[in-house]
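To keep things clear, I will list the structure first and then write my remarks on it.
Here the complex is missing a single protein chain, while all its other protein chains stay put.
Which chain is which? They are A and B, in the order written, and residues in each are numbered from 1.
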Amino acid sequence: MSEILLSLREVSMHFGGLKALDRVSFDLVEGEILGLIGPNGAGKTTCFNTVSGVYRPTLGEIRFGGIRTDGLPPHRMAALGIGRTFQIVRPFPDLSVIENVIVAMGLPCYRGLFSSCSSWKGRATRERAMELLAKVGLDSLASQKAGMLPLGNLRRLELARALALKPRLLLLDESFSGLRHEEVSRLEELVRQTRKEGISILLIEHNMRVAMGLSDRLVVLDHGQKLTEGSPEEVRKNPEVIRAYLGKGEGGGSNAA
Amino acid sequence: MQLFLEQLLNGLAIGAIYAMITLGLALVYGILRILHVAHAAVYTVGAYVGLAIFSSTHSLTLAVLGSMAFCAALGVLIERFVYYPLLKYPPYVPLIGSIACLLAIEELCRLVGGPEILPFPANLPFPSFTVGGILISSTLSAVYGISAGVLLLLWFITTKTELGLAMRATSQDRAIASSMGINSHWVISVTFMIGSAVAAIAGILVGIYYNQVYPTMGAVPAYKTLALIVVGGLGSVPGAVLAAVLLGVGETLLIGYAGIPLPRDALAFIAMIAVLLWRPQGLLGGRR
Partner (left out) sequence: MSDYSITIGTFIAIQAIVACGLNVIVGYAGQISLGHAAFFGIGAYASALLTTAGGLSFWTALPIVLSITGFIGLVLGLPSLRLKEDFLAITTIGINFIVVSVFLYVPFFGGALGIGGIPRVMLFGERLRGTSFFLLCLGFLAAVLLISRLFTRSWSGLACFALREDEAAASSMGVSPVRFKLVAFVLGTAMAGLGGALYAHYMRFISATDFGFPMSIMFLSMVVVGGMGTLWGPVLGALILGVLPEVFRPLTDYRMFLYAALLLLMIRFQPGGLLGETSVARQIFTRLKGGHGR
């Protein structure tokens, strides 16, 4: 029984005269991994930002779990069940790694008056945070200041934080960029594991091998418009897609810098 | 009508002086994003040094030049000792440093020059004349003439010279300007020198205009000029100048002509909040 979890209808994002997104529509089915690809500047991160609440779309509708969500602020989207990572990592540098995760675990408590007064230093909280860190392999670094971590670890921390939200939909914004080979494989495994636990995933990825390998389906954007969507095999062979990438000087199997 | 015009002219003079004081602050903010409150201390020192040189040499020219040189050096000293090392810290750190500087320099002026109000009995070699029945005294025409000259010179420097180009580039992005071969630290120091020298001129002008030089003469402009650079649009030097002139005229007309008993200090901030509500980026502030 596959329900549509996320649906975009004619979503447009205009910045003055610039149409960063132009009538983009697609659906994400519950339990799938949907890849959002396209050459640089295609509007992928803008699309993420409209879904996660950072931007209010100029036109169009977004529905999540049946509820209309375009225009809701990011903290409300988190409460509704969307977690995200950021293309340029955003750790809380002066907080420790475990505290970074605990912030996300506080989601149920932030809305209430009394609950937000209760303590976060309890053992149960700490244990659950350690479990999440162990899942991404950061448990040995729990008390380190997050600002000191190298990029690979920071990307894993972003994932741990997003998972701590117990989201229904996870938005991965170029989480694989800048990672070494082994780190990429490990992260791929983590993503697959996450989907097995019932979390749907929408990912942006420049690394074609990863995008093709992980995604059940792909949506291709170019110049703010949806070019096509389909399975990896279909998309790979689509001449328009190839032209869009080649036109920007990129080949089918390139990695982003 | 006569009174209105007289007050208008007074207001313009005050506005012109505010503009010269605010100019240095706006230049520094534009290039370092630091609220250089200590600028008011440089202005005070300018008045004192000018008075000291004038008292011993009786030459206004020497007083002005000497004071400009001294204050330029003081400005660079503040920049190198206080601001530059603190750039990587959050902005309230250099702000506290700036205010501590202002206090320390004011106190030095008091210790060296005495707490009393000193007179500055100089004659400004400018003509006085009558226009349409209204007397424009030599002091008034001096203020107009000098401020117009300074502003014109500065406009020329910033728009027509390479130095000006370097200054504008450095204020947009220090790192990139550096990588293009601009010695950004040197440009920053020059900016301080220019701003401080102009403050010295303003200090001397005010000292002669009101015939008063005293240690806390910087206190009033210190915080008012902060409101002015916001009203003008943070980062816009012409905006700051415009805001300064408007405030000078507005203050004088409201309080001197219309007789509305508004507190002078708060007026600048009230105007600032009013402008921000209407135009959040300030009068001439644009995208950066």
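In this text, a residue touches a chain if its C-beta (ideal position, glycine included) is under 8 Å from a C-beta of that chain, and two chains touch if they have at least 3 such contacts.
Everything numeric here is computed off the predicted structure, so don't read it as measured data.
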Omitted-chain contact residue, chosen from A:N40, A:S118 or A:Q193: A:S118
Absent-chain contact - pick from B:A104, B:L135 or B:A148: B:A104
Contact with the hidden chain (one of B:F4, B:F81, B:F129 or B:F156): B:F81
Residue ranges of subunit A at the interface with the undisplayed chain: 52, 54, 73-75, 77-79, 83-84, 86, 90-95, 99, 102-104, 106-107, 109-111, 115-121, 161, 165
Residues of subunit B in contact with the chain not shown: 29, 33, 35, 81-82, 85-86, 89, 91-93, 95-97, 99-101, 103-104, 107-108, 111, 223, 226-227, 230, 234, 261, 263, 265-266, 269-270, 272-273, 276, 280
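Here is the rule we use: only the chains that are shown with their structure count from here on.
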Subunit A-subunit B separation of Cα centroids, rounded to whole Å: 50
